[in-house]
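Quick notes on the structure that follows.
Here the complex is missing one protein chain, while the rest keep their positions.
In order of appearance the chains are A, B and C, and numbering begins at 1 in each one.
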Amino acid sequence: MISILLFAQLQEEAGCSEVEIEADAVSIADIKTLLQTKYGIGSLLESCFVAVNEEYVEDTVVVKNGDTVAFLPPVSGG
Amino acid sequence: MISILLFAQLQEEAGCSEVEIEADAVSIADIKTLLQTKYGIGSLLESCFVAVNEEYVEDTVVVKNGDTVAFLPPVSGG
Amino acid sequence: MNPFAITTLPLNVEALISYVSSPQAGAINTFIGTVRELTGEKKTIYLKYEAYVPMAEKQLKKIGTEVQEKWPGTRIAIHHRIGSLAISDIAVVIAVSTPHRAASFEACRYAIERIKEIVPIWKKEHWEDGTFWVGNQQETISYEKGEPK
Partner (left out) sequence: MNPFAITTLPLNVEALISYVSSPQAGAINTFIGTVRELTGEKKTIYLKYEAYVPMAEKQLKKIGTEVQEKWPGTRIAIHHRIGSLAISDIAVVIAVSTPHRAASFEACRYAIERIKEIVPIWKKEHWEDGTFWVGNQQETISYEKGEPK
């Protein structure tokens, strides 16, 4: 199982904060496609950073069973 | 009367914090000479700033009866 | 005290100052980010901050490590509040102590800039005339892909 976390506007667009998928060795691109087609997330996804297990990763990483993938809109803390 | 205020090391050198002189229209140079000859203040006086009535002044100012003249060693607050 | 924390509670500036204070310090710089009422002509009613809490705390700690590498002898603490904040409420406090003053300013400034780059916290403005997630609709800003530097 892979947990997908959504924050801020992404969460509002999807209408949920967490999505779980049964999968292993999935690309970030595949997850993005899922979020866009099934959860109606729009172009904001293209400007998001991605973190796997609480660490920023490149878009090219492959996600494994047990990982937590977070999609992070441009941050605005401080 | 002119009040002369001494601070920090100047005060320690002179052994007093305030000197009063009966005078009018005295130059800073004259007051310095007095401090050096009568109160034993040394070369530190040359690196002091001078304030008259709580405002910095140039060394060339003439001090009048009623004024308060302060000799201020290089400051070290903060 | 946890020096790098995300919390829903009001922030305590004195606690952070005490934490960084030390006999080796001659200077403490603190930066406090507060909720401003006006941004341009927009009037804020309140703000809401949201965070990816465990990752945000890790990132704050990472900023602390960066600061201590760049300015040896520094002590630093950073707390960020999340949830609803009213005008003048404190959103973030950074306290930095250093032996000499120049480094305290530089290190504190560095820390707030890094917070705005790499810590997963989001601000939602609640204005008189609507709401707005800050940072994701400003098309003048281009976000490069990959890990934020």
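Here, a contact is a pair of C-beta atoms (placed from the backbone, for glycine too) under 8 Å apart; a residue touches a chain by one contact, two chains touch by 3 or more.
Values in this document were obtained by computation on a predicted structure and should not be read as measured data.
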Partner chains on view for the chain not depicted: B, C
Sole contact to the chain not displayed, among C:22, C:84 or C:131: C:22
Touch residues of subunit B, complete complex, unshown partner: 5, 7-9, 44, 47, 49, 51, 54-59, 70, 72-78
Touching residues (missing chain, whole complex) on subunit C: 13-14, 17, 21-38, 87-88, 97, 99, 101, 104-105, 108-109, 112
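Criterion: only the chains that are shown with their structure count from here on.
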Pair of chains ranked first by number of touching C-beta pairs: A-C
Computed distance of Cα centres, subunit B from subunit A, in Å: 73
Inter-chain centre distance, subunit B versus subunit C - centres from mean C-alpha coordinates, in Å: 49
Residues of subunit C engaged with two or more neighbouring chains: none
Residues within subunit B bordering two or more other chains: none
